[in-house]
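For this view, one protein chain was removed and the others were kept in their places.
Letters are used for the chains, namely A and B, taken in the order the chains are written, and counting of residues starts over at 1 for each.
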Amino acid sequence: MTDATDPLYQEVQGPTPRQMLKLRALGHKGLIFGLIVVGLLVVIAILAPILAPHDPYEQSLMNRMVPPVFLGGTWEHPLGTDHLGRDYLSRLIYGARVSLLIGAVAALISGVIGTAMGVAAGYFGGKVDAVVTFLINVRLAMPVVLVALAVVAILGGSLTVVVCVLGLLLWDRFAVVMRASTLQVSRRDYVAAAQVIGASTPRILLTEIMPNIFNNLIVVITLEMAHAILLEAALSFLGLGVQPPTPSWGLMVSEGKNMMLFEPWLVLIPGAVLFLLVLAINLMGDGLRDVTAPEGRS
Amino acid sequence: MLPFILKRLGLALLVAFTVSFISFSLLFLSGDPAAALAGETASGEDIEAIRRVYGFDRPMLVQYGEWLFSAIRGDFGESYYFKLPVASLIAERLQVTMLLGVCGITFALLTAVPLGVAAAIRPNSLIDRVALFLSVAGQAMPSFWFGLILIVVFAIQLGLLPPSGAATWRHFIMPTIVLGYYAMPAIMRLTRAGMLDVLNSDFIRTARAKGAGEGRVLFKHALRNAIIPVVSLAAVQMGFMLGGSIVVESVFALHGAGFLAWESIARNDLPTVQALILVFSMFYIVFTFLADVLNAWLDPRMRSS
């Protein structure tokens, strides 16, 4: 009776989940844009010594505040020079290293702390959960910029100090998201099944819980990386982050501020690059969330 | 609802207590306050003398207990730099910060809520795209840079607004926009997501089936439900904003509490910094507490339980 040519019998061949993921990722403009820009900046940061036309620290008092090419400068200094005659493009390129390094390491440190706390709270519940939730509340109540500034001021501003301070301050979102995801996952049947067959707790956490909250973790890592980069820039702008002469974009804005009246590009250029990087990372994070959790899209 | 409030109040106090201890010990442990106070040229004897005068030689817990006890009575000691009581110093500077915070959150709510609602009514429309663009840009915008750009454009190029200071209401326009724009994306996204969610719910269909008009459906039935989480987010953002006002105040040279914090940190004025961290934390704690209470009161499900 079954007729192979009857259109009503044709089963619709849907794409596999992996293909769906790929399709959604390729169709997500924000994700693609974010990946390209972040990828490009990472390559630039790695290849900084090759790409930078000048030594970012080399001062030249004869060539101070040379305007960029598009404002009448020369190709010798495509983006001009700063108040000490240092090549602006080279400083921007090396600045990418500072921003990306601080963002990545701070996100990593806070990711380890926050994930451990969040997973423990979500999986064990009860008292552990109460303590972690309390710590999250305490952390949220502390003004990040102020505390970071004060600690950096006392310990002295250096890359290491800034990274560690930010890493120790930014774990809250990891803890919140990982707690919620773990709570959700640990109610699933396969976790109950693993418990029933007597799997050890570390084993359940590693093989049942972690793989299923990994997508959320990646999303938070990207978003917190952007957060850390913005905070570093703000601290450096306020003069209590990365110290001169290290090329940090926030510091460059701060140094350019005094000349803002006459040479606004000194402020515009590093800020715009900072904005672009943070925008790209955020778009990447939002895109990853949309692509990996299509049902949660709003 | 009263048990809920009491429980929540207890938690808030406990958080405040913990924060005070952390902020105190953080600054205490991370360096030698006597050496910092004495300055780089001071001799060992000078530092030792200062240590005794200020009581830094005593156990930390004793010092903390003393500090907390005085702080509860409103006495935060004397500023090393200004030689004035810290409490009155902060009280004076807080006015500017509070004003800025209120203006900022008002600006954020007035832009974010209508935009979020409009975006939710017509998903993927032009207005939705504009709203999305504004929120994505806002989340990536370094507020110090945004502030400087506003100064370049509106103060320097166009000469429309004063670049810094707090003398008139016009001085507050740019700081309000910068601070408000910082809080706007989160509020807009939550409003949009909440409205979308509520507009798809069964009770909205019931309202339409009653013969209610679109305006009534949107504002009486949908927004009333979608706004509940937005209210508490706004309160939380307000707490964050006061803490974040340090950047905005330094850009616009607004002499508020944030600016004071910046100055005091740069001058190693320990009592002032400790007090300010505690004060900003308290603001956050009070605002989140009020948010939870307001939330419980707005949501009948929590009000009656």
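Going forward, a contact is a pair of C-beta atoms (placed from the backbone, for glycine too) under 8 Å apart; a residue touches a chain by one contact, two chains touch by 3 or more.
Following the convention adopted for this analysis, contacts and distances are computed from a predicted model.
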Chain not present in the shown complex, as UniProt names it (candidates "Cytochrome c oxidase subunit IIa family protein", "Glutaconate CoA-transferase subunit A", "Peptide ABC transporter substrate-binding protein" or "Thiazole synthase"):
"Peptide ABC transporter substrate-binding protein"
Residue among B:Gly10, B:Gly65, B:Gly165 or B:Gly213 that touches the chain left out of view
B:Gly213
Residue among B:Lys7, B:Arg170 or B:Arg224 that touches the chain left out of view:
B:Arg224
Chain B positions in touch with the non-displayed chain are 201-203, 205-213, 221, 224-225, 228, 299-301, 304
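We take it that only the chains that are shown with their structure count from here on.
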Between the Cα centroids of chain A and chain B the separation in whole angstrom comes to 23
Chain A residues within the chain B interface of the complex
30, 134, 137-138, 140-147, 149-151, 153-155, 226, 230, 233-234, 237-240, 250, 253-254, 257, 260-261, 264, 267-268, 271, 274-276, 278-279, 282-283, 286, 298
Please give the residue numbers of chain B that touch chain A in the complex, ascending.
11, 14-16, 18-19, 22-23, 26-27, 30-31, 36, 136-137, 139-145, 148-149, 151-152, 156, 189, 192-193, 196-197, 239, 242-244, 246-247, 250, 261-262, 265-266, 268, 273, 276-277, 280-281, 284-285, 288
